[in-house]
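Here is the structure we will look at, set down as structure tokens.
Every protein chain of the complex appears in place save one, which is left out.
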Amino acid sequence: MNAFEYRRATTVGHVVAWLRDEPDAKLLAGGQTLLASMQLGMAAPPVLIDLQSLPELQDIRLEQDHLWVGAMCTHARIARLQLVRDALPGIAKLAGGIADQQVRNRGTIGGSVANADPAACWPAGLLASGATLVTDRREISADDFFQGLFTTALAPDEVLVGVKFPRAGALHYVKFEQAASRFALVGAAVWRGPSGVRVALTGLGHGITRWPEAEAALSRRFAPLELHGTDFPADLCTGDLHASAKYRAHLAAVLTARAVALHQEHA
Amino acid sequence: MATTFQGTQTLPFPTQQVWDALFDVGVLRASIAGCELLEQRGENDYAAQVRVSIGPVSASFATTIEVVDPEPPHRCTLRFSGKGGAIGFGKGDARVNLTSRGDAETLLEWSASTQVGGKIAQMGTRLIDGTVRKMSDDFFERFAKQLGDSAGTAPSPDAAAAPTADAATASRHRYGRARRVWTAIAIAVGVAVLWLLISNGGAR
Partner (left out) sequence: MNESTCAHVNGKRVALPARPNVTLVGWLRDELQLTGTHRACDTAQCGACTVLVEGAAVKSCNVLACQVSGANIRTVEGLAAEGGPLHPLQRAFGEHHALQCGYCTSGMLMRAAAMVEEGVPAEPEAVAHALGGNICRCTGYEGIVKAICQGLREIRAGKLA
């Protein structure tokens, strides 16, 4: 692992200032992606800014119309907190299904979302829920935040502070794991609420995406059969060692249908 | 592990202009994000250093390129090889075709056959396709912008700032310039592939 300068921030202002002064600095959240990359020699940032001592990023609380989850909350904590399990069980379940317990104990929602891995679970959950991302300077809708492969709307010196999940509606997320890496080969998040149906897919290869055709079909009739015979466009999927584009496209439909079935089971 | 990639771009410019731009070192440097170095080492040999930063990965790639069989202004083949040190390697061929569609439009088709090995092939397979597409999209977006900006004949600031050696070679060999351009495209493709290689697949 390369030599680097380690800084522990105590205010968000510090973080922003440091990011401006050191353009090659990297934020250290849970480190579950960053540290492994550094161990593999795939990244060598000269400065790491540790976010663990920012109390405002650790908060989880229920507000009138949303659940606030601080960016530094670990997947494990979000999964086990009764507050989350009661208010938004689909979110707690998504968190509890990420990777394995050891990774969940360190990995954070903020780190996952800011990284925007094209096979990560949180971005799909946020996009389907129509969540709002809150930074040190503004609020961004999930639709505007996720912009493709590892690409978000965050400016280079911008810090994600937390996520607002709407309390209305329900989310169900189903993924098919690639057996070795435990990443989602494909994952489908279906949210149903007062404003309609939202479907977000992960693992297809080019970044998190909504699926408008499925949303339209499910708005007409909310039932798994509505997706029968409809695959996600295969030319928008990637093929690799693990699955062909066509397989992913078909899997997307299958998993979306299963998520819809879960909604019906829990209605 | 061998893979092929391809893509097409429709550029609203005449073919000769696209060809010339592709061989303009300044245009290429501006089109390849993170390009730190682009130089000619021999008649048909080029070297480039490109820093690629996507997601958690940030690394500098040393690439060599050999231009083979240029047929201006329509096609060329590039043989590239990239080394990422302990991370692994990537090599392959890229073919580029320009087809005129009337006076003011060109269809650019590219295809690359690549072989990757080492750590990157182990860890990053799931990200390869997506990263190649993203990097080539980025490249062509920048390239098209460069074409649009320099639609006049005045040289772009980047071209003016090109090292003397490049400029001298360019004036001496028209095909040499072309090769540099193609080289850069191949570099972009090669780097994109290399990039994939370094993407970490296992951690969160």
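In this document, chain identifiers A and B correspond to the written order of the chains, with residue numbering beginning at 1 in each.
Simple rule for what comes next: a residue touches a chain if its C-beta (ideal position, glycine included) is under 8 Å from a C-beta of that chain, and two chains touch if they have at least 3 such contacts.
Since the structure is predicted, the reported quantities are computational estimates derived from the model, not experimental observations.
Taking the complete complex into account, A:36 is the one of A:15, A:36, A:91 or A:127 that touches the chain left out. Of A:9, A:28 or A:227, it is A:28 that touches the chain left out of the display. Looking at subunit A, the residues touching the absent chain are 1-6, 8, 28, 31-32, 35-36, 39-40, 48, 50, 52, 76, 99-103, 105-106, 181-182.
Quick note on the criterion: only the chains that are shown with their structure count from here on.
Separating the CA-averaged centres of subunit A and subunit B is a span of 32 Å. Against subunit A, in their complex, subunit B makes its touches with residues 1, 54-59, 85-87, 119, 123, 125-131, 133-134, 198-204.
Listing the residues of subunit A that touch subunit B in their complex gives 24, 30, 32-37, 40-45, 98-99, 103, 107, 112, 115-120, 148-151, 178, 181, 183, 205-207, 238-242.
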